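Note that one protein chain is taken out, while the other chains of the complex remain in position.
By letter and in written order, the chains are A and B; residue numbering begins at 1 in each of them.
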Amino acid sequence: MEISAYKGVFVFVEQRKGEIQGVSLELIGKARDLADALNDKVYAILLGSGISYQANMLIAHGADVVICADAPELNDYLTEPYTQAVCHIVNEYKPNILMLGATTIGRDLGPRLSARLETGLTADCTKLEISDDKDLLMTRPAFGGNLMATIVCKEHRPQMSTVRPGVMRSLPADSSRKGEVVMVNIPFKKEKFRVKLLSTVKEKTEMVDISEAKILISCGRGMANAESLKTVTDLAETLDAQVSASRAVVDAGLISHDRQVGQTGKTVRPDLYLAVGISGAIQHLAGMEESGYIVAINKDKFAPIFQVADLGIVGDAKQIVKQLNERLKK
Amino acid sequence: MDFSLSKTETLFLQMIREFADKEVKPLAAEVDEEERFPVETVEKMAKLGIMGIPVPVEYGGAGGNNVLYSMAVEELSAACATTGVIVSAHTSLCAAPILEFGNKEQKAKYLPKLASGEWLGAFGLTEPNAGTDASSQQTIAVEDGDNYILNGSKIFITNAEYGHVYIIFAMTDKSKGVKGISAFIVEKDFPGFSVGKKEKKMGIRGSATCELIMENCVVPKANLLGKISEGFSIAMKTLDGGRIGIAAQALGIAQGAINETVKYVKERKQFGKPISAFQNTQFQLADLQTRVVASRLLVRQAAFKKDKGQNYSTEAAMAKLYAAETAMEVTNKAIQMHGGYGYTREYPVERMFRDAKITEIYEGTSEVQRMVISSALLK
Partner (left out) sequence: MKIVVCIKQVPDTTEIKINPTTGTLIRDGVPSIINPDDKAGLELALSLKDKFNAHITVITMGPAQAEDVLREAYAMGVDRAILLTDRKFAGADTLATSHALAGALRKLEFDLLITGRQAIDGDTAQVGPQIAEHLDLPQVSYLEHLDFDGKNTFTVKRRVEDGYEMLQVDGPCVVTVLSGAYKPRYMTVSGIVGAYEKEVEFWGFEQIDVVESKLGLKGSPTRVHKAFSRGVKAPGELYEVDTNEAAGIIISKLKEKFII
């Protein structure tokens, strides 16, 4: 591989049923930074069927060129048709960098692509920068989040990375931005299409096991009434979080025992434990102390929960939860 | 002399610990509170082969040994002493004597079903007037054609009510005293056999402890275990093995209590620091853990000797004596270190204290163990 021949910061744009996924816009935003640092252009790869109308939106969010493959074979995501399409585009355009969202699609497509292209892929990057040598520095968590590593892919192209949704920031849409749209025709090898999509079903996953949740919003005595609980369940929906509780709330019959955190309930270690109206009795702390990041809201400045909280707020839990929900919903 | 665990023992410990933690511990408080025999746990254990650990593969067992068995009873008991004794009584007091003293037909008939957990086993020696003085049996067995007819009653029998197979001891010749006792394999459906009153106990409340009533109970001659008049010797040898199980149970209770206490003292803050920072707490825990490790070594040694076919009754007596008294001391101090909270049922240590007491009494009281140990020493 003649490294210097590879140019362009490419983003694989993910669409589901015609809707462009937010992570792709975030990646285009980041691609803009990287492209500026490299004095290069941002390319968006848009695959789908009847999808080309979305190209302008991508340009408005920062893409210089949208490479669009519009074919019925690409209507729904399947590994092989999408891998063939992206590979065709990569082989033609020779990108320096290729980014994908770390979603169920990105984590299925990314590795398959990297193997077909025999290049390096770094997953779940939380930081991307250009080094002094003009390499892409890809930083990611390892060991269950306890350790961070910065990876480089010096001698292979494209340098590929997947990025989690919500990590990068998208640029505000600017309809005055100019860009180019290129339509490509993919010469599919249909004999390789060996997986059939039978159906797609939309639903919310049943997660009664709070110990699997990444984010827990936990209510205590201070929130032990139906009205306050509603604010919590609303915020949980906004954050795609689970609701848990201290014993007081369970004993009051407001929430089921399988959501109880503590000595006589479950031990949890979510990435975020938001304790609202929980005093922090020792039986409760025992069940959540090892959480990644603990935020506690309580009206009592001396509540023991503040001893283990990373961020403590003395205030009206119900009101703050309401505010958070309003702000985050947008 | 290698004190380290073998790879197999390490793998076994991993399994039994996970099982105890995930399947047994969550039910422990409820089993105690409701005095409920944990039927579903016994089913799960049966599926994994935990009801037949030391029984050879040829008889449908898991082909393990007494060391693994003692580890199982320890880990199960650390989570729930009731569950531990169910396995112990079934294995040591019913499956073991059939394995050791049964003839070919008896082994083929009973061991596979006991080892698979399809049938639960029990041991009926104790009577209203025969506790420590076990030889004062009043249950009688009289020959009648192809059968023996048994009359009498037994009390404090573990696994009764749910048991299918009972090793019952009865006098076949009153004139011979101790040498006139014989052992029988009795199935719950034999005519004249019934389970009577269930005891309300201080601890191991989920364990079914009942009276057995034999009223002209018909037992086929084929179910005589061992030789006629060999009964007392069978009982004593069986209890040697049972002592390993109970010692393991007591050990498990003690270790469980220490584990809970260590967790608690690290969290509980008084006077601005966790109480684990106070030397009083530290020193007490040091003493208690040392005693527990000593108990463990005694249990393992007794199990090891039994596996090697060596005489182990003194070692088993020492293990039971020491582990039981350790369990009492540890659980008592555990409650103390928990303070007021330890006295409530919100924390498991008060249950562990109530569970511990029986280990000083059944399968030979601590006094009996002292008799066994001193007689070996002073002969």
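We adopt the following convention: a contact is a pair of C-beta atoms (placed from the backbone, for glycine too) under 8 Å apart; a residue touches a chain by one contact, two chains touch by 3 or more.
Keep in mind the model is a prediction, meaning the values are calculated, not measured.
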For the chain left off this view, which of A:V13, A:C153, A:M223 or A:A245 is in contact with it?
-> A:C153
Residue of A:E2, A:D132 or A:E203 touching the missing chain in the full complex = A:E203
Per the whole complex, from A:R107, A:R177, A:R221 or A:K266 the residue touching the absent chain is A:R107
Check each of A:V167, A:V184, A:L254 or A:I282 against the chain that is not shown and name the one that touches it.
-> A:V167
Absent-chain interface as seen on subunit A, which is shown = 16, 79-80, 103-105, 107-108, 110-112, 114-116, 118-124, 126, 137, 140-156, 164, 166-167, 194-203, 205, 212, 215, 239, 269, 271-272, 292-295, 297, 301, 306-316, 319-320, 323-324, 327-328
Tell me, which residues in subunit B touch the chain that this view leaves out?
-> 7-8, 11-12, 14-15, 18-19, 47-50, 52-53, 57, 61-64, 68
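Convention: only the chains that are shown with their structure count from here on.
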Inter-centroid spacing, subunit B versus subunit A (mean Cα positions, whole Å) = 54
Tell me, which parts of subunit A touch subunit B in their complex?
-> 263-264, 282-283, 285-286, 307
Under the touch definition given earlier, write down the residues of subunit B that touch subunit A in their complex.
-> 263, 267-269, 346-347
